[in-house]
Structures are given as C-alpha cells and as structure tokens.
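For this view, one protein chain was removed and the others were kept in their places.
Entry: chain A
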Amino acid sequence: MANNENTNEAKEQIKFTKKIQENIEQIQKEFENDETLVLRKLKNPAVGECCIIYIDGMVNNKLVNEDVIRPLLEFHPESKESVTLDVIQNQVMLSDSVERTSEHEELIQAIVYGDTILLMDGYDEALILNTKGWTTRSVSEPENEKVLRGPREGFTESIMTNLSMVRRRIRTSDLKIEFETFGTRTNTKACICYLDSIVNKGVLEELKKRIHTFSIDSTLDANYVSEFIKDSPYSPFKTIGISEKPDAVAGKLLEGRVALFLDGSPNVITVPYLFTENFQSDEDYYLNYYFASINRILRYIAFLFSTSVPAIYVALTTFHQEMLPLALTISISKARQGVPFPTAIEMIMMLIVFEMLRESGARMPGSMGQALSIVGALVMGQAAVSAKIVSAPMIIIVAVTGICGVMLPRVKGATILLRFLFLAMASFFGLYGYMFGALALMIHLYGMSSFGVSIMNSTYTTSLQDKKDIMIRAPWWFMKKRPKYLSQNATRQESTRSTK
C-alpha cells in the first residue's frame, strides 16, 4: 500500500515538456516491455511534427485511420499562420470526443482504456481522442435467468452497453448515472444509477458511503464489490440483489432502488435487497397475474419444503411416530425393513448424493446431461432401493426436496445450508429441535437489514399496498403505490383503470 502511494506521487511529478521527443520517451518509458503500444509519427508541413499513441487491440483501427490520421495529414490551412493545438482540437479532428489534458496520469489512463492520444511538438499538452473499439460479447439471453415471455436481452461485459440498455428503457433525464472507479490496479469503471425523484435518499447515501470504505487492487466481477458493501456478510441470505437482465434492473430502479454497474461484469447490483425478492421472478410481471400469483405461492411453498421436508420426515419417523397416520407408518416401516443405516444417516447421505448430482449437472457439458440423469434416476433410485441400501420413501423425500430447491435459484445456497441445519436439529431433538431451528431462522431474518431497510419489511407492515407484490402479484391497476420504505415518492399511478 505504501509502495503504491509512492509510485503515485512519483507519477504526479512527471510533467510534460514542450519537446515532443521528450514526451514520447516519457510515455515509452512508462510502457516499457509493453509491445502493444503503437507510436505513429506524423508530419504535416502545415502542422508540424505530431505523434499518435494508442494500444493495439483496444482501439478501432478504422477510427484511428479515418478520424485521426487522415484529417491530420490532409489538413492544409489556407492561412499560413501557425496551427495551434486548439485548431487541431476544434477544426481538424473528426473524433466524437476530443479532450485536452496536461495530466500525465490521465493520459496513461486514456491510453489503457482504448483512447488515442495526440502529441504535438511545441505543446506540453496532449489531445485524448475517443477511438475505443474492442470486441465484446454480443447481447444475448442470460443462461440462468431465462424467461418464457418478456424481454430476453441480457447485460454484457461492457458497462456502456449495459447502461444503454437500461437507458433505453427509462428515457428520462431523471435517470442519474454517477461514475466511480474501483480497484487500485484494475481501475475498473463503475457507476451508480438511480432515479433521482423516487430513490430512497438514505439508501443512496449509504451506498455512496460504503463504496468508499474499502480498497482492493482488483474488481473483476460485481461480487468483489458486493461482498465488501453487503450487510450481514456472514449470513447465507443475500442482502444485495444481482441481476443480468436490463428489464429487471429497470424495474428495480423504478421501485426506487439503486443500481451499481461494474465494467467487465454482466451482473448488476441492486440495493436494497429484500427477502421477498428471492421469490419474485421477472416473469411474474409479464404473465397473467393469476398464473404469476400461483407461481409465486408455489415458490414460497417450495422454500418451506426444500428446507424442512427432510427434517420433518426424520423427526416424524424417529421421534413422533404417533403423528403419522397408521397406514403411512406401516408403509414406511415396511420399506425400512432391512435398510442398514439409521434414518438420519440415510437422509444425510442421500441429500449429499443429490447435491453432488446437481453440481455435476451444472458443471458438465450439455451433451452429458442425459447420461447423468439416467445414472442419477435409475442407478440411485431404482437400484439403491432394490438393493435395500436406502428405503423408497427416502428417495421420494430427497426428490421433493431437490426439485423444490431448484425452483429457487436465488436462495439456493441458503436453502441447502438450512436443510442440513434443520436436519441435524431434527435428528437430535425431533420436531422440538426443528422448531428451534425455525425460530433461529426467523430471529436471524428479522434481524437483518439491507442498506438501512429491514429485509423482512413488507412481511410485518400493516399497509395493504405493500402486500400486493409479496405473496401474490396483484394486477397492475391495484399496485398504485410502490413500497414506501423503498422510495421517497410512493405514488406509481394516479388514476385507476376502470374495472367495469
């Protein structure tokens, strides 16, 4: 760290001279051993000696040729007065953005970010010309946020493309975009984005404060930043939203949230992130509200099932047999005859095997998926039961748990953790232990907040407006207000649809 500051200070001391050769040498020295640096010396009798410097691969060569070199070489002023840098900047260059600087550091930044700089003999200043042009991934549908209906485009790794995608959706000057830089080495561009008239100012201030509290040399993905600024960093639950879809981010901005874009990452951070957002899908807003509401309720049930079913099964079959109906007791008892492991061990084993299957499925080339599902379903299910290694009800329980877990990609990690935690509690203390676990979860959740907003906020407020997008997705004409705790201006619509 101390070293870094020293070099920074040393850099500041570098000053341009009026001699072009010295300036070129300075830059060359800075980029020593970097062979992608291109120096092109140009000589126009009217202008004098010039030099353009850029990094190969970061610039659009066509732009350099057409907008920088051609006008410079073809410039033949009628008057014989000496041509100043001003003239070059304002009359000659075709580039869309031409800036003038004498700051050495700024110049270096411009070069590494794909701009071309123009040095001119006799000036201790340089022009920065926008010639950025590198290849980026084209806009495509995000793999893990697929929708059946609704916008399909997803963010790319380029921050400007990403911002344009959001800007296209919210065409108002109210959309504010403030740039920041993260990473002392990577100098990653980032920006905070919000709607000025509806944003919760407290959240905005908090975010701005927090992004200045840490210093890391590299930020390659949004997660680098999110781990530094999130609340309750040890909790398995998310307190920061991450989305790859511009429509989702636009929707969150319009609810009063703040977005943080990071160059090089297709993941955009949105804060605050409430617990209920885990159960909301972008698609809910594009589908019929009945269907969307059913899906949402199913997701809540899936969360309950995915975390609790193994624990409750173990508790009921090993502690509270009297709570099972007789017929069920008989069939479970019959299925367990000859199974060598205790129910709890059997359950833990099967859950681990399921998680292995899931993880291998996610990391494997698509063509092998079918083979895996055959192995998973047939070998694990059929053969293990007939070999009496596991009991048949266990397979059903694990399958239900697993399928329900897959329904909730946003709380996947927390679900798996809770599942094992509850299971451990239930294996030692039965339903009593499970209730303890559930209580601990509630205490944990209700104690958490995200950027000053309690993450369970909408579940304990009495305002009916807040409830319309929680368990169900109410029709749009019912959602007249956006959640109060997210926004300074809650009114979403004044008039209402005539429902006659």
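Worth a mention:
In this text, contacts are C-beta pairs under 8 Å (C-beta built on N, C-alpha and C of every residue); 3 or more make two chains touch, one makes a residue touch a chain; residues count from 1.
Quick note on the criterion: contacts and distances are computed from a predicted model.
This figure omits one chain of the complex; the name its UniProt record holds, of "Heme exporter protein B", "3-isopropylmalate dehydratase large subunit", "Ger(X)C family spore germination protein" or "Glycine betaine/L-proline ABC transporter ATP-binding protein", is "Ger(X)C family spore germination protein". The chain omitted from view is touched by exactly one of A:131, A:200 or A:317, namely A:317. Across A:256, A:376, A:433 or A:483, the residue that sits in touch with the chain not pictured is A:433.
The residue touching the chain not shown here, chosen from A:84, A:293 or A:329, is A:329. Counting the whole complex, the residues of chain A in touch with the unshown chain are 317-319, 321-322, 326, 329-330, 332-334, 336-337, 339, 342-344, 427-430, 432-433, 436.
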